[in-house]
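Every protein chain except one is present and positioned as in the full complex.
Labels A and B are assigned to the chains in the order they are written; within every chain, residues are numbered from 1.
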Amino acid sequence: MLELLWLIPALPAAGFVLLVLLDRRLGRAGAAWIGAGSVGLSALVALLVCGSFITSPPAGDAYHQVLWTWMDVAGFAPAIGLYLDAVSVTWVLVITFVGFLIHLYSTEHMEHDEGFTRFFMYLNLFVASMLVLVLADNLLLLYLGWEGVGLCSYLLISFWHTDPQNVYSGRKAFIVTRVGDTALIAGLFLLFTQLHTLEIQPMLAAAEESWASGSAVAVAAALLILGGAVGKSAQVPLQTWLPDAMAGPSPVSALIHAATMVTAGVYLIARTSVIFELAPDARLVVAIVGTVTLLIAGFSALVQHDLKRALAYSTISQIGYMFLALGVSGWEAGVFHFMTHAFFKALLFLGAGVIIEALADEHDIFKMGGLRRELPAVFWTFTIGAAALAALPFVTDGFYSKDLIIATSLGTVDGNVWFYVGSLVGAFVTALYAFRLVWLVFFGERRTAVTRRPRWRQMVPLWLLAVLSVVSGFVWMPAWVSGFHPLEDFLDTALPPIEWTGQYAHFAESAGAALLIIVVVYAGIGISYLVWMPWRRGTHAFAASPAIRPLAAFWLGGWGFDWLYERVFVLPVKWFARVARNDLVDYVVGGIAWLTSAGWGALSAGQTGRLRAYVAVAGFGIVLVLAVVVLR
Amino acid sequence: MILLWYILIPAVAAPVAWLLGRQNPVLARWTALLGTAAPLALVAGQWIANADALRAPFAPAGPGPAGLVAGSWIADVKAEWIDSLGISFFLAADGLTLIMLLLTFALGLLAVLASWRGITERVGVFHLMVLWTVAGLAGVFLSLDLFLFYFFFEMMLIPMYFLIAVWGHERRVYSAIKFFIFTQVSGLLMLIAIVALVFIHGRATGVYTFDFTQLLGTRMGSTTAMLLMLGFFAAFAVKLPAWPLHTWLPDAHTDAPTAGSVLLAGVLIKIGAYGMIRFMVPLFPDAARDFRVWALILGVVGIIYGAIMAYAQTDMKRLVAYTSVSHMGFVLLGIFAWNTLALQGVILQLVCHALSTGALFILVGGLQDRIHTRDMDKMGGLWQVAPRMGGTAMFFAMASLGLPGLGNFVAEFLILVGVWQVSPWAAVLGAVGLVFATVYALWMMQRAFQGEETHGLSFVDLTKREIGMFAGMIAALVLLGFWPQPLITTARQTVEGVQVMTSGSTLNRGPDLGGTGDPAEATQAAGAAAAPNGETVAADGGAP
Partner (left out) sequence: MAAVSLDHALVLAAILFAIGFAGLLTRRNLIVVLACIEIMLNAAGLAFVAAGARWGQADGQVMFLFVLAMAAAEVAVGLAIAIRFRQSVKSLDIDDADKMRG
């Protein structure tokens, strides 16, 4: 069964090639069948392969499949090879299943769009690239997938390319992530130079063998990898592209900018956890990045008007949680939160897509309201998603994963009180903004008429994801609830287990700590009810008051990062480009030409054609020469 | 003898095309097609026939430098020419030559195809010029006699000058003269260096010869070597072009007809890289070592400056021209890193850049034929009008910014990983150049193809002929992206050979640019003598 592994990325890739070749010869139905069908088949194969992997694990708990040697230059011989272990199994299952559901959803969501075939073309290419990313056995192939998803992200954000604003957003996403990729590729150079291979497992083994813990080279390598990760996963300081990326169609936001691509950074760090284990300083940076990001983005999410932008900031914030987990050596907690987040955030985005479609492309949550009666199914599924996002205790998957991360932020050796408090504040803010959306969109009076209702191809994915958002948390229960944690056992085969050895480990693991989280979450939900339901008018007045408005605007604009980058990076380059447009060097070349020409002009002006002038000059010259010779 | 045909076929087809063109332009086109397709088929045949010989590890074919040079040959022709001056008609081919010849004839073919509709005046003479350029290029890549090399190097300028000056666009005469003066002056510097080298060699040994295999390893003082190397460097840096000697290129590329741009960007500027690898560094390894820091600086500046300049342009063709400056910066970095990884990357980059930039020039040319402008301010939203064209442009824009999965990425990665061994900072700055590449490539796409179509343009999408050309180039780039091994294997003997030639010098030894003496660099230094598969090659073949 495992030999079919290569089919998982190959099927969507084949779908992409078919769509490109047939293009306009396919009708919408044909494109939908190829587009969604290839991913569906891929999901089936993934189920078979991963099922076989889980039930009868291969030797070493990993399966390695080399397809061909990519290149072979002076001992540098990366392969086109796939590597399946517990981490990649988690990602592959999420990508193919959520991917398939989103493809199915898109067949209805995009049904009247002009670029229907093109949409599925890009989407298939994305799924194939993402699968290559998580299955690659070497970092160069991973980088191929990494850039491939970046390309698809660009193409899909600017999918409606007749609007320059969309294209701008796509370009911004591509360029900002590429800044991070520069760090990653420098990391690849460093790793290859030091360890003589880019094949991940041998490379990690070599690193463990030859690098001392805390050595400068390990920290440098880890930080360079982190640079790539913060770009792709939209973490501080490269988070600015993700809110703008919401210009793309909603299924794209769900698949790429919530469930899969933006977690590639989490995957990368988990995959190279050995290097981060050797670099405590880099781990600290990861945890700080995570904490800062989850707070900054959380507060920004609190004040957004655009439904999708609010969700985008919430995605940044939740990935901040994952980074925090990775930074405090809670590798498995990060992976767990990736999985649960993929389900509930995809659900929220798909729900948002239905709402926006139903209200004739209305994004502003203050123009929504009262949709509870108009779209009851969407209301229920969206609320389940929001509850999972807010980590509503016991019945949602978000609770289990977020609880684990908050606990590890205190309980492991790398954890400390600052991270703990930060993550608790983050949980409170998350509950606030998650239910703010529910109250504003579904309750109160109706402000915009509903013009369209979803059919089964949109509702089936919503309900399936809602179910997953509830049950997927049960695979890893905290110790004080039950001893049921198959996911932890499974991930232990590939990642270092969480070690509860920190100063406050005892408290962090206890029911008391969990109770604290539960209180925080309920407080958040309760306060958000009060603020945005009965006291809604007061809230508006408060937000509009002169003392608060600048702060709200500051949060709304994403803490001024865009403003800063525009001035520090964009404008200088633009200025230089404008000044040097005609090529400064060419002025030098032109200057030489001008000098020659000017010299010619000066000399030819002396050629008056007057014989007497020539004679005078000649006589003067002779006198001069004689004077010099005689008087010397 | 087959080597002679590579030059003779296009050279003889040229007057035939001209004569036939006086009767019927279509006959001229077909003659030109045949005159490039036939040698292309011959090269491909020779390549396949010698596949086994190329796969073998490098081994010197005899004692001394001559044996080293001959170690990678698969064919050679030598005849007396001007015996009294030690000038011979000396052609030889190895893996690198085969690759360059494939490129020359393939792009020659594309240049003919791309001009099928665009050129309507003096069709016969046009194809005469194209074929003579191709013949000259083939001669450059085949010559191992420095005089013969210089002869072809200069000869091919003349038909190219006329291509630009007669069939070019707005400022064609200015651009043609600029191109001619730049190359001519720098070529003269190389001629001086060649003659000086011959005399230094002659004084020392009593043998006055222009034969590269005999001149290799000539001993001279370090100042002399540096001056002579700079003579060669001037010629090749102008061709490449390296910053700040690049300013002829945007003008020449912009004003040349499509066929001229394709040949210029695809093959002509590659002579710079080829000459450095084949002649300059092996002749003056120590001088090249001393010059390394400066060359790396020029390369990095070229990468970033070229990319920003590309971003600043409104003329689409000029934008594409500046991307060449940026990409050739990588080539300069790779050559002066001088290790197997970087050199293989350079050779791949030559091929991939020729394909991707050639395709962009053909695309812009096609666009200009349709809407009669290259000004991107007058475009916008063309994707709506011509979606196939938009998709094709997107593909080649991605190739230009080094997207993994396409050949350009493999090339740039190999170059940068090789450069990292010598100077990590140069590698990092080169990688930053890729960010700027993203900026200009996406900006070009947005201004020309995305956005709303507001200028009321409407024209036919890609024709069958164009789709055929682009499909071939796309397939080649994707193939090279996932399986570059055939090219790497073909160039391997050359790459190892030139490193063995310089292995006696300090060029291959450890870096002095911020690197540490870690084992990888030792591996690289030894890489000159060790085949990738670990087989050790006799490196005692009398390195200079």
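The rule is simple: contacts are C-beta pairs under 8 Å (C-beta built on N, C-alpha and C of every residue); 3 or more make two chains touch, one makes a residue touch a chain.
What you are looking at is a predicted structure, and each value in this text was computed from that prediction instead of being measured.
The chain not shown here is in contact, across the full complex, with A. Annotation: of A:A59, A:A605 or A:V628, A:A605 touches the absent chain (contact as defined above).
Chain A residues in contact with the hidden partner, per the touch definition given at the top, are 603-612, 615-616, 619.
By our rule, only the chains that are shown with their structure count from here on.
Mean C-alpha positions place chain A and chain B at a centre distance of 38 Å. Partner chain A is touched in their complex by these residues of chain B: 178, 243-244, 246-247, 250, 308-309, 311-313, 339-341, 344, 381, 383-384, 391, 394, 398, 403-405, 409-410, 413-414, 416-417, 420-421, 424, 427-428, 431-432, 434-435, 438-439, 442-443, 446, 449-453, 482-485, 488, 518-521, 523-524, 527, 530, 532-534. Residues of chain A that touch chain B in their complex: 20, 68-77, 80, 140, 143-144, 146-148, 151, 154-155, 158, 161-164, 167-168, 170-171, 174-175, 178-179, 182, 185-186, 188-190, 192-194, 196, 573, 576-578, 580-581, 583, 585-586, 588-589.
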